[in-house]
Each structure stands twice: as structure tokens, then as C-alpha cells.
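Every protein chain of the complex appears in place save one, which is left out.
Letters A, B and C name the chains as they come in the text, with residue numbers starting at 1 for each one.
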Amino acid sequence: MSEFIPHTPQDQRQMLQTIGLSSIEELFSDIPQQILQRYRPLGLEPESELEVARHLRALAKKNANPDENICFIGGGIYDHYLPSVIDYFLQRGEFLTAYTPYQPEISQGTLTVLFEYQTMVAELTGMDVANASLYDGSTALAEAMLLARRVSGRSKFLMAQSLNPNYQAVLRTYAWAADLELITVPLDRNGQLDRSFLRQRLNSNDDIGGLLMQTPNFWGLIEDLSGLKELLGPALLCVSVNPIAAGLLEPPGACGADIVTGEGQVLGNAPNFGGPLLGLFACHKSYLRQLPGHVVGRTVDLDERTGYVMTLQAREQHIRRERATSNICTNQTLLALASTIYLASLGRQGLRRVAELCAQKAHYLAERIAALPGYALRWSGAPFFNEFAITTPVAPQTLLDHLRRRGILGGLSLEPYGDGQTLLIAVTERRSRAELDAYLQALKELKA
Amino acid sequence: MSEFIPHTPQDQRQMLQTIGLSSIEELFSDIPQQILQRYRPLGLEPESELEVARHLRALAKKNANPDENICFIGGGIYDHYLPSVIDYFLQRGEFLTAYTPYQPEISQGTLTVLFEYQTMVAELTGMDVANASLYDGSTALAEAMLLARRVSGRSKFLMAQSLNPNYQAVLRTYAWAADLELITVPLDRNGQLDRSFLRQRLNSNDDIGGLLMQTPNFWGLIEDLSGLKELLGPALLCVSVNPIAAGLLEPPGACGADIVTGEGQVLGNAPNFGGPLLGLFACHKSYLRQLPGHVVGRTVDLDERTGYVMTLQAREQHIRRERATSNICTNQTLLALASTIYLASLGRQGLRRVAELCAQKAHYLAERIAALPGYALRWSGAPFFNEFAITTPVAPQTLLDHLRRRGILGGLSLEPYGDGQTLLIAVTERRSRAELDAYLQALKELKA
Amino acid sequence: MSAKSGQTIFDLGRPGRYALSLPELDVSARPIETLIPKRLLRQEAPRLPEVSQVELVRHYTRLATKNYGVDSGIYPLGSCTMKYNPRINEQLARLPGFAGAHPLQGEALSQGSLELLYRLGRWLSVIAGLDETTLQPAAGAHSELTGMMLIRRYFEAQGQQEQRRLILLPDSAHGTNPSSAHLAGFEVQEVSSDERGMVDPVALARQVDERVAGIMLTVPNTLGIFESDILEVSEIIHRAGGFVYCDGANLNSIVGRARPGDFGADIVHFNLHKTFGTPHGSGGPGAGGIAVEKRLVPYLPVPLVVRREDGQYALDYQRPQSIGRLQAFYGNFAVLVRAYAYIRMLGDAGLREVSGGAVLGANYLKERLKKIYRLPYDRLCKHEFVLSGAGLAPEVHTLDIAKRLIDYGIHPPTIYFPLIVHEALMIEPTETSSLEELDEFVEAMSQIAKEAQESPELLQEAPHHTPVRRLDDVRAARHPVTVWPAG
Partner (left out) sequence: MSAKSGQTIFDLGRPGRYALSLPELDVSARPIETLIPKRLLRQEAPRLPEVSQVELVRHYTRLATKNYGVDSGIYPLGSCTMKYNPRINEQLARLPGFAGAHPLQGEALSQGSLELLYRLGRWLSVIAGLDETTLQPAAGAHSELTGMMLIRRYFEAQGQQEQRRLILLPDSAHGTNPSSAHLAGFEVQEVSSDERGMVDPVALARQVDERVAGIMLTVPNTLGIFESDILEVSEIIHRAGGFVYCDGANLNSIVGRARPGDFGADIVHFNLHKTFGTPHGSGGPGAGGIAVEKRLVPYLPVPLVVRREDGQYALDYQRPQSIGRLQAFYGNFAVLVRAYAYIRMLGDAGLREVSGGAVLGANYLKERLKKIYRLPYDRLCKHEFVLSGAGLAPEVHTLDIAKRLIDYGIHPPTIYFPLIVHEALMIEPTETSSLEELDEFVEAMSQIAKEAQESPELLQEAPHHTPVRRLDDVRAARHPVTVWPAG
């Protein structure tokens, strides 16, 4: 009997008696003997909480200790400050251990939060409506592509080369499965979307369902969205954003975007070695009934009191089955809760200030690195937010190893992504001046 | 405006208007100007959560890192495992941020817990009743002395030399303030209470109000309580215990003790550099109306439903003022909650098992250290629980420094307590065989 | 303060308030327009709430108390396995080395994470009775999609992509199954359950031909019944050249005793948030994962976590036949930490107790409740069983029974699923419900059955003591208001 299973031997006897059996094993007599006999155990002895805690502590220590390694890595996951109130609520059993709020009368906590979340996502993206979360930023963009296919009926999609390569990989997988064709839009010489290619491709053809792009893009560069929707015509403009940048940048919704997605990890969620993440999804209200995933709506109860429910469920798999707008069921509600509390904590001015701190500090570091002999901004013709690519005088990995010995995780080498001698560096509001200067100092100390 | 104070400038104006004033400063016009003018600030700029967290993290790092320093120190505070469920409840705002439960209808959570706590303390000590907590084990024993004075009317107290020296110091302070005299009962040659001294002192005189002692005593030795009450007669037997040892040892209540106190830190509370702690206090039911501090009792509401209230308040300072049984007001409720959950987690068999693990492991280590050349048990004629004194071939501090370099906090040097070349070592259930063997290995490697 | 019903964080606060202070800029400030061209900048700050920290904490505290979780009481939500989630896992998932790990910090600095993923993958392969596991999928549905893609890619590699277009599905299947198959480009064909609530091998054999890419079977199925002809069923599919996909959402009932690979499954997906006791988080994150047999291994998503000869753990991207990526990184790592810890705590003996306890509790409830409610499929069940709420009284529906349970302080079972049972009540107590709680549940269900006859309005108007009463779903869908303020 473990601490998690409250059946004492006497309880078991009593239950078996009621069932009319005499052993637990008989409860499995419906499973063919052959199958049971083939069973092989893991070879694991049960361990107490104390021992498991000791073991996992040791395992966690085999990773870099984040207290001793200052993080300048980005590439889709960023090291922002996590306000203390968030984790308290994530741990509250009423939020942590509940299921999807299918019983609204005893789920008004979650439902209200999701309604707030949808509102915030719509506000940050400049769109009309948002859903209650998807798995991550990459699958959110894939769902945008699928929505665009449903409403446009077209099966060719333009995909920006400046999109995070991991997202590109996910799009390729989903596109293959959905029999869609992806056409890559190359970079222009500023590291941004090549508009002339775009113009050409769109003129030559009217089979394009949409454009899939990102801003700030993979290199941290801010894409200018103006005029894009005009170019696209009926094809859907699908933009993946960094919601922290939304504190500063004009939202895609104001620039004609049809669908805006993004990665919500930055909104109060820990890096967690890359998961769980939070897929943001917002769109024009005309696509409301095409949204993938859960949506919460406001309504009233029998006494006309305001309350919230999951709504428009006819879109979803448990009702529409193979014709559902998406197969998603379990989503990332708890991260949506974190993000809602994060944004409520910062408030109207706070989000702008966080974005400004990121941008100012990133520019401080970028300029000073670029001024070092042998270093240069990889793309100097376009504005960036809090992440930038630097070409380096030595192999990026050498540089990263050098920084690491000084307690600095110096960024992401772009060598594996085909961009040699280039380092991608991200700066958040958590980085103090002293840390930025330590980075610079370390570079100066590196013998070329 | 800080994040903790929700008055916007507009709110302030509105409130001031209602009051009929025009500035916050005018609200302080009742304070003589001279006083206000003398004011000097701290010279502290406000810091954001992020900065304060960074600063405190750095400060905490200047202490030994408990993940890298295996603790064998005892002396009143022990490094037991803290079950994970406890901290979750300590953080629940409903427990964490409530006041003393003076409004029972909205405090049944706390009151029920305290009722459970009192029951558990009474059970572990073998006494009839217990209060709802005192500051710590030392002040609890001081309160026992004061209670004994009240009921005996006598002002001389015997204090065991085997009592924790810090507790002795507290007793001396309280005794001085209360005009009581303390007579020290020396150790016998086994490191225990000297019964012949006791017998003599009690025979020669009938002015003794009580005996103040501890088991396991400061050296970890288990005191034999049998026959003590008979020796004391009307004087009160006051015993301070380690409640973990209560999983194995006959409770003092079964040996005639009148008051049993103890330190509850071991029951699920972190060491916290020595505070907050938890003073346990239990006694014979005839002293119920003499108890210091809060007591919770069971009663019924208007509909005859069971509920709990703070009771017998006529004893307390807010009613009885200078004639109160104690001046205590704020106590250590949250630690009582932790201890209640700790004991409920372990349950009937679990507490015994923890105590056995401690005892077995301590004996394993003690025997093997004592077998090393130059080392010996300081007291070999008396049984111990999970702490033992060892005489060492080198200065204890040298030894501790050596162990520390191997990530071991090796114990407490008794040199400052007047017991040269002696080390006090504590072992809890958290110590693995590997850690015990590392200790032994380190001793072997020490060149004398 | 008692909040108004429906109050959101936007209804609170005043302009200028905030709940979190931020550091001052400690590098020389530059006008923001010199960094980013003005035309790219937001004209006005986004309309976010403006509340002080105390208002924020009180608001979300109030909301928390309006929720019911596993920590609140029994939660017999069929198919969802709402078992108790060990508290220690919350501490472990938050260890700084795990929570603070950046997915791109490199293999050398991620050995702890990788080792955990590797070991958990190995265990799950053993539990599945299969060869290799990927933990990349974020949830059950995502796992299904991954699995379907593997099958499709396999047949592509065999040049059979045009031929193998069909995925078979019992009519009792969970909605994600057809949806996932469809997303991966398959056509879906339903297989009728027979009167035993199972797939009839004889009928199946007639339905199967060379167009079949595979079958998706939930084992035990959503009626809580173990397909006793599973070996024949697998055989039929295999003989036709198709794959057997096992939806492992219900593994809780056989873990430690039987392995899908041993009854013919070629792919099994895990809902780690069900079988392995990780919390559901009000709807997620969960964690998925699929184990596959060796023919499908080459197609698994990249990267795969591997153990090198030298004992180091690594991310293997050299998988040319892979279907690619299913999400940006390696899966819901923090949830996987919890599952890993859970399996370690239980060990083999504990896992066996899990299924033993789950099935014992379900059969106990079934035996007691079938005297009061209609039990359409009366057989030995596994972790759950399905009653019908029909026939208690005229005008009383399963929905009413469910809502009335709330008045008894009990979370309702899953209702109206599976679709093949009229007015279904799908009950899964899990192994963490005590006998006392099971008895209280039976007691409440009996009372409700009585009430249905004596005072049906008690059910029809339930729940009575919740923060809101029954909500108007139709209005919500007809006039959707999905953001604040009302449109």
C-alpha cells in the first residue's frame, strides 16, 4: 500500500466481497492469459519521497545552475523575471488539480481567468478574438496555416525564411500531413522578408492561402508589416509575435493581420527546458467559428448573474470529431493563468516598461559588442527588439565556451542554422548593467 | 505609489477632501513639529522585486549551501526531512495571512488545526492537555517553571546540568526576573541527572517548586524518568522532550511528569537559522486553567454543530492583564500547523519509523567512530537516541574544518560549553548510508 | 469583500495602479525612437488591468475558491483519470536546474534533463512493451497526430501512400481519435461495437482490406471494457498490413500488469497526465508521448534523446526519415519531470497497485450502482464503467444528475460520452479514492435517484449552492462575447 492509494487490505477485502471476487487478480481475468504472462516489470523498487527528492536534486544539478549562469540565450525562449505572485496561484490545488472546465458551475475560477486571458491576448495582438491556448508558438502558427487553408480553400503557403527554424520544421511537418505546399520567402539584404520576391510570387499566382511570418523575426529584427495585407489580398496574413515586444510595437492587428499567434512563455512562465509552452492564437472575429481549441464566452445563469462557459464547442473534436477545427483537447491552461497574472501584475505601463528595459539593454550591449574589433552586427539595416545577431572573429562555439567559464551563457551559435561565425544574443530586463558589462569584459579578454 | 499601496493621486485627493484636508502632511499636524523636524531617513532607495530577490539570493549564498553541506549538527535544532505537503499549506493565504482566530466563524480552519495539534502534543507527551504553542522549547520550559511556581507557591527550582546550555541561559533570565532561585543538579558519571544529589537536596529541604530537565538530554542521552516524581513529591516534574524521540520512548506523562515541554522544530519545520521555533507545552489536566497562552476548545454553534473556539481566555493577558498566566499574545501557530500536518503525514507507524531510522543510523555512526583509534564515546554508560558526544584525538574545530572541506557539517564542538576535545554529533533519517560512510572516511583520512 | 458575480480583473483597479515594480534602467537611456523607428511603435499602451498587488492577490484567491480540483474531493470524471497528484512533484519540477534550463543551452549543460528524458523514455517503452519512445508530443491528441503521421510516413516509404488511406475507429472512440487521423490526412471509417461493447473480430475481418493503414483502439475502451478479442483484432489488422494504434489514455487500468505491445499494438500513446499522476492544471499542460515498434522508429520526430557510448546523453537530429518536428522543443519537460518522479516513487509494485486499485474501485462502484441505475454493458470493467442516466424519472436527464451531484459536494462524472450509450454517465473513481469516498458517492447517487422520483425539480434546478447556477450555453454560442468588455 503506497501513500497515494488509500485501500487497506481490509478495504480491499470488503470491496472484493461486494464484487463477488476473492482476489485483485480476478479483476483482470478478462485479459487473455497470454498477455498477462508476457508482462515484464521495469525492475524499479519503490522509493520514498525523501529518496526521490535526493535523486532529482542530483539530476537537476547535472544541468547548468541558473543561479550561476547568466543567460543570454533566446531563440524563442527568454529568461524574463517571474513575478512571485504567479507561482503561488499555479500551486493552488483548485487551479492545479482541476480538469478542463466542462462543469462551469464549479469552474468559474478557471473560466474567468481564461476570459481575461483571451481579452489580453486579443489586446496585445490587436485582434478581435483569441482562443484559450494552444500547445506552443510553433503549433499555434501551424494551426493558423490550417485555419487559413479552411477559409481560403488554398493549399500553397508562403513561409518566411526569417521564421524561427524550429517553427519552420513544425510547419513542414504539419503541411506535409495536410497536403499543403510551403514556399520559402527568402531574406532581403537586411535580414527581413524579401518583399520583391513576395510581390512576384503573389502576382504570378493566385493559389496562395497565406503568408506565415514572425516579428521580431528569428534574428530579432522587427519586420515592417505595413502594406503586407494589401499585397496578400485574399491570402491570410499570419504573424507570430513575441508578446513582450507588444509592449512597444504596433500590434499586427493594426497592420491588417488576419491571424496572430505567438509564444507565451515569456509572459511569466519558466524556460523549463523548453516545455510546457503556451501557444497564443488570436484572429479576426469573422473567423471566430473557425478557431482551433477551447474558447470561453460570457453568459448568464438562471438568475441572470454573469458567468462564463466554454462555448462554440461545435467546432471541437468531442462534438465534430474528424471535422473539428483542430484535434486539440488538453491545452495549456495553467500557463494561460500564469500569463494572465503576469500581464495583470505589470499592468498597462508595466508591460511597456519591461519591453523598454529589454530594448534599451539589448541595444546597449549590441552597440558595445559591435564596437569591439572583429565584431559586427550581422544585420545593421533593420531595427531589432531585444535579440540581435553578431558576427564574431572566432568560432562562436569557442566564444561560448570562453563565456561559459565566466558564468555566462553567451547566446546561440547560428552555425548549426547555416549562419557561420554568427552568434544570436538575447537580453531581457533581468540582466543588470553589471552582467552586461561582464559580458563585454569577457569578450575583451578573449584572445582572438 | 508602490505596488503595495493602492491609493492613486486621485484617490488621495478624494479622501483628503472628505476629511477636509488638503495634503497628506496635514494628517500629521497632531505630531509636534519638533519631532517631525528631527526625522532622519534610512538613505534607502526603493527596490523592485527583481532587485530585492537578486540581493537576497546573493546574501543567502554567503551562508553554507545546505545542498552541499551534509548536516550532522544538532544541539536543539535538527535536520529532518520536510514532507512536501507541509509547505503548500503554509503558503495558503488563508492560513498564512490570517490573524489569531478571535472570530471563530471565519477561523474554523485554524481552530480545527490547533485542536488537532493540542491532541497530538498531549498524545506524544503522554499528558492530558496542551496549549496552542509557545515561542520555543526554551521559553516553554521557562513557562513551565512559572506555572510550577504559581501552583506550588515555591521559588526554588532544580535545573539539570544536562539541560541544553541555551535553555539554561533562558531559564536563568526568566528566573532572575521572577525572583526565583535555580539550583543546578550536576551530572552523574554517566552524563545523566545525579540522583543522589537530587535525593539529598530534596530531603534537606521542602522549598523546591520543581525540577527542570530534558530527555534526551543535551548530550543525546536518554534520562530515566522512573521514580523521579516519587522523589519530588509535591514539587513539579518538568521535562523538555524531543518529540521525534517520542516515536520510540515512553512519554514523560507515563512516568509521572507534571509538565512536558519541548521544541517542535523537528516536526516539519526548517532550521531557519534558529527561528521561528515552536514551543510545545502539555500538562496534567488539573493545571488546565493555569496554562500559558492560547487554548482551543470544542463547543457547538446555535444549530448544535460542532465547532472550535479559543477558550479559557480569562487566563490571558487581554483579559486578566498583569495577573495573566503569561504575557504571550502572538504565538507560533503556523509552525503548529506544520507540525500537525507533519505528524498526520507520518501517522501512527511513521513517527515510530522516523525515530527508529534516527536511532539506528546514529548508532551505526557512533559505534564506527568510537572504534577509530583515538576516538571514544564521551558517555558510554547511558543509552542515547540520535545524538552523541565523541571525544576526539584532535581539537574539535580542526576536525570540523577538515570535514567541512569534504562538504560535511560535522557536528557541534563542545569546547565553548566547557567540554574540551568533544564533538556532539546528530544523525537524522535524512542521512543516507553513503553520507555516514563519507563521514567515517573523512575521519580516517584526517592525519592526527 | 464579496465580489460581484462574473467580476474580472478588468473590473478592478484604477488608472495608475500596478502590482509589480520594475527596476530602473541602469544603462544610459536613449530615446526609444532612436532604437526603433516611430512608425513601428505602438501608439498607446495596451489596455491591461491597473491593479495593486493586494487587489490582484484577492481577485485570484477568490477565483481559486470558485474552482473544484482533485484536492477538493472525489473527481470521478470518466476517461480523465483524475487521481491525486503527489505534492512533492511540484517542488521537484521547480528545482532551479530544471525550471531554469534553457532548451538551447547545449547538451553538455543539459545532462540532467537529457538523462531524465532518456530514462523516462526507456521506462515507457518497457511499460508499452515496445521499442522506442518519443516524449515530444504535448498531450494525448498531439500524440495521436504524431502516431498517425508515423503510419503515413511508413506507407510513403513503402510507396503505398495512395493505397493506405483508411483508419478504422470503433464508434466508442474519443473525439480526438478521428480528428487526429483526419489531420494526418487519413479517411476515417467507423467500426461498430457489438452488444458486448467491443469490437467483433468477425465483423472487423469483413471490413478490413488493403486500403486499411491501421486501427485506433482505446484499450481498455471508453466503456471501461478490455477488448477480450484484442489478439484476434490485432492479428486481423496485421494480416491486412495495417498498424494497430493503441490510445493509451486508459493505461491506468492495466499498468504494471499488461503491455499493449504484448497484445499487438504497434504504437501506444501515453497521457502522462492521466496514468502517471501529473496534475491537469485546469485543462493542461499535460504531456504526451508515444512508444512504437521498430519498423516505425526511423520516422520518429527529431530530436530523439539518446545515450552515447561514453555515457553522455545527446539529442539526435541525424534522422533523415523522420517526420520532423511536432513542437518547438522537446516536449512538456516540466510535466515529464513529475511523471518521472511518480514512476520512481511507485516502482513496479506501486504501478501494479495503481491498476489493481483503479479496477477494484470501479468494479465496487459498478456493483453497487447497477442496483440503482441502468448499466448497459454489465461485465467486469476496468478503471471505469458507463451507466445510463435515462429512465430514472420522466424529464430527468443525465445532466440533471450531474448537476445535482455538485450539491453533494462531488464532481460529476463525464456525461454524454461515449456516444454509444444513451444518456451516458462515465464513472472513473481512480485508485486514489478511498472506500469511504466511494461509499459517499454511492450514497449521493442513491439519494439522487430517490429525489428524481420524489422531487425532480431538485435535480432539474441543480446546482443550488454554487457561485453561479446553471449557465445559458445557448446564449453564449448565439451571441458570443469572448473578450472584455462586451463587444
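Here is the rule we use: a residue touches a chain if its C-beta (ideal position, glycine included) is under 8 Å from a C-beta of that chain, and two chains touch if they have at least 3 such contacts.
Keep in mind the model is a prediction, meaning the values are calculated, not measured.
When the missing chain is restored to the complex, the residue among B:V151, B:L187, B:L212 or B:L249 that touches it is B:L249. The residue touching the chain not shown here, chosen from B:S155, B:S345 or B:T398, is B:S345. Contacts to the hidden chain, counted on chain C, fall at residues 1-2, 12, 14, 21, 52-55, 57-58, 61-62, 65, 70-74, 84, 86-87, 345, 408-410, 432, 434-437, 440.
Contact between chain A and the unshown chain involves residues 1-6, 8-11, 46-51, 83-85, 87-88, 93.
By our rule, only the chains that are shown with their structure count from here on.
In this assembly, the chain whose C-alpha centre lies farthest from chain C is B. A separation of 47 Å divides the Cα centre of chain A from that of chain B. Between chain A and chain C the centroid-to-centroid distance comes to 19 Å (mean Cα coordinates, whole Å). Centroids built from CA atoms put chain C at 46 Å from chain B. Of all residues in chain A, those touching 2 or more other chains are 49, 53, 57, 61, 67, 83, 88, 91-93, 429, 432, listed in ascending order. Taken residue by residue, chain C touches two or more other chains at 13, 15, 17-20, 22-23, 51, 53, 57, 86, 88, 90-91, whereas all remaining positions touch fewer.
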